[in-house]
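See structure below.
One protein chain is absent from this view; the other protein chains keep their places.
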Amino acid sequence: MNEKAGKGLQLSWNHLYEYGVFVIFLLMIIVFAFSNPHFFTVKNAILIVEQSSPLMLGVCGMAFVLMLGGIDISAGANMYLSAVTSALVMQKFAESNGPGGSAVYLIGIFTALLVGAAIGLVNGCFIVKFKMVPFIMTLAMTSVLTGIGLILTKAELLPVRASGFQPSSIRVGPVSMVVVIVLLFTVVFHYLLKYTVYGRQLMAQGNNEEAARKLGIRTKRNAIIAYVICGAMAGFGGVLSAGQVGALSSNFAKGNEFDIIPAAVLGGISLFGGKGSILPGAVIGIVLVNTITNGLTMMAANPYVYTIVRGVIIFIAVMLDSMNYKGELR
Amino acid sequence: MSTDILTLKGIRKSFFGTEVLHGIDVSIRKGTVHGLVGENGAGKSTLMNVLGGVFRPDEGEMLVDGKPYAPQSPKDAQKAHIAFVHQELNLFSNLTVAENLFIEDLPLGAFQQVKYKQMEQETVRYLKDFQIDVNPKTKVENLSMGVRQSIEIAKALIINADVVIFDEPTTSLTKVEKDQLFRIIADLKARNVTIIYISHILEDVFELCDDISVLRDGSLITTMPAGETNRDALISLMVGRKLENVYPTVEKTIGEEILCCKHIASGSLVKDAGLTLHRGEILGVFGLMGSGRTELMRALFGLDKISGGEIIYKGKNFTHHTPKQAIEAGIAFVTEDRRDEGLLMPKPVEENLLLVHLPALAGKTGVVDQRKGEEMADASIKALHTKVQNKKTQLVCNLSGGNQQKVVLGKWIMHEPEVLILDEPTRGVDVGAKYEIYTIIQERAKEQSSVLVVSSEMEELMGICDRIVVMSAGRMAGEIECSEFEQNSIMEMALAGGGKA
Partner (left out) sequence: MFLQDNIMLFVFLVFFICGMLFVDKFASAYNIKNYLKNCAPLLVVSTGLTYVVLNGGIDFSTTSIISLGSVLGAHLLVESPLAGTPLAVPLTILIIVGIGLAFGVVNGLAVSRLKMPSFVATLSTQLIGAGLAVWFGSILFEGAVSLGGLPEAFRAIGGRGMFWLPILIATVIFVIFNWMLCKTVFGKQIYAIGVNPRTAEVSGVPVKKNIFLLFVISGGLAGVASIIYTAKNGAGVPTMGDAMFIDIVGSVVIGGTDPAGGFGGVKNTLYGVLFLTLVSNILNLMGIEWFYVDLIKGALVIAAAVLNLIFKNLGARGRA
């Protein structure tokens, strides 16, 4: 290790890495603000926050998996399947008990959390116990989950509002209930990662798993829990997002992992494990991603420009993250 | 006689089919410093890992304070107040000093939250014992190696240990840090804490220890009070035989200079190193851990970048090259870490043997001559007496350490290198295979190859080398010809730079 010579260089990369993201953020806002008078308004800002919220839960969960140096590509499919099952359960519940009140959507949320956690558990067990490559496992799960979702809905549009599930219409000040719920959970998960034994030990094993195991940290259990958290939060995000959208098409939440993962990486959470935090990094990340999408929409860009921009964002974010990486090239 | 705090009975342990501990019985008296010495690979670290709950023994039992003790994990060892300062650092570079100290048992508040403030205050208090002035909020990645080592030690002491195991604790410490460590050990002893001290630096062992146990090839040879033995007696117990019997000799001639490097600087450990190597010569490179010996070899082979100085190879400048170019120029490198850098563990013997020689087997077309490859693999297995049943199906990970090392040697020798660099060639290799490896080295020299051997076993170097150069703190500390080999003077040179700077 070239410690002294390395330090100067490292510092400058760190600076670029830390502030580069915000510079991009600022530049894009300026461009959007000049190109559309409606972009730089309170109303639009609220819209961006509303749209970011369900995905923010996904980012919270993903943060735990990324801390391990793992990945969960099935997050989008998880959101879809969790939303579908909870919508169906709510439908059944409403049918047998009449259009219920608040209890119905609590059951919906509960169902989504459960389904999401179960998916996370399957991912975690296969990845940790069978040592499967995370991106292959979760990629295969994406197919499986989407398949199950399509079977359950018979590939037809599934209405959500009909079952009385509208937490997105409850206003709390200028924003909806969804934003408040998400903020609450963001704080909770930030706390979990930063201030609890579990979170600290997860960071430790993400940095040096061998050492963590030697110290008697239960690395396997911790890793499985991380995947469960990731799954449960994707599920929760799915049901909240479903409430906002109102109906579930077969494209619902498709590719959301491509927003969630770059948001986390942009927020300073390393793909190589052990680095980053939820507040403020990940929150800034998801808002940034959504701001760009929103700005492009306002510029009336071809929808497929988003996909390209998304790709470019991931590339740049991960490139900056990889600069200091010293391990294997895969 | 005081009472025994620790009793080990009939401890056996095997790895990958090779038994490395053959039934160890040892008792350790309470409140003493107990030295554990032996050659590299004698089983010291394995035994301590069994004690520390890292490995479970295949057979045998342990008693702590007369009560049965069967740790399933390092955590169990901690519960029994046995602390373990590992040879390699087990720190998390992304966490702060305080977090590292408390990671196993973080102080929690009413909401299960980590009490950072309390933790940081305690950290300051603990580090004061070491006279280390570090902000507990500093991330470990920003600290020097010496400070990291001290933190590792502090971490072991935090659990209020009755027994503290030190596994080669001084290898990466400076002289000052080492004195601090000895002071702490004396302090612990005064508090009736039992210390198990593993080291290959015998002077330290005599300075510190009340009792000394000697391990050789996985068996306990003897345990005795330090006052009843001396350095020479201990060495002969460790080696178990007279030096002159162990090493094969061959008639050979030493030719002209082939490799010469001057003022090499590389990474943080190699500062100003140089050596010359002649045809047919076996040159030993001795140095304590952290002296930069391994790093110098890596730089010579082109694995690490060279930031200063130059290498002259066969009369031409050969300073900035890749490993591939080095191999093409006739240099071979048997690395220190056989499992992770020398072999493809889950692959069969043949695939491993042919890896280096592939381009040569293929020639310009790039198509590998399979039949010739098989012949060469067979020849290598035969020449080195490697015990292999089926070279195509038997995986290297299922071979014993000695046979694994022969596969590594085989793959390099197949390429008929002119310069053979060996880094700890007999580490983790049983005695019989060691002798064979020495023979192989001598034969290479006889055929006018030049050999560079790095080893932390001084006896080994004295047995096989024509000349030894000593490295200390990234610089050359001296050079001794075969006729003048003497342990004390070599060790003095190695220690001249104050261990690691």
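So that you can tell them apart, the chains are marked A and B in the order they are listed, and the count of residues begins at 1 in each.
To be clear about the criterion, a contact is a pair of C-beta atoms (placed from the backbone, for glycine too) under 8 Å apart; a residue touches a chain by one contact, two chains touch by 3 or more.
For clarity, every value in this text was computed on a predicted model and none was experimentally measured.
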#### Entry: Residue among A:I151, A:V172 or A:M299 that touches the chain left out of view
A:I151
### Message
Please identify which residue in A:I24, A:L121 or A:L139 touches the non-displayed chain.
### Response
A:L139
### Query
Taking the entire complex into account, which one of B:F102, B:Y126 or B:F333 touches the absent chain?
B:F333
## Note on the structure
The one residue from B:T7, B:N398, B:T439 or B:Q487 touching the chain left out of view is B:N398
### Query
Among A:F32, A:F126 or A:F189, which residue is in contact with the omitted chain in the full complex?
A:F126
### Task
Identify the residues of chain A touching the omitted chain, counting contacts across the whole complex.
71, 126, 130-133, 135-137, 139-148, 150-151, 155, 258, 261, 265, 271-272, 302, 304-315, 318-319, 322-323, 325, 328-330
#### Entry: Touching residues on chain B - with respect to the absent chain
16-17, 301, 303, 322-324, 326-328, 333, 335, 340-347, 351, 354-356, 358-359, 361-362, 366-368, 370, 393-395, 397-398, 411
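The working rule: only the chains that are shown with their structure count from here on.
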### Task
List the centre-to-centre spacing of chain A and chain B in whole Å, with centres computed as mean CA coordinates.
44
#### Entry: Complex contact set, residues of chain A against chain B
1-5, 191, 195-197, 200-201, 203-204, 206-208, 210-212, 214-217, 274-275
### chain A contact footprint on chain B (complex, rising order)
53-54, 73-76, 78, 86, 89-95, 99, 103-104, 106, 108, 112-114, 144, 267-268, 307
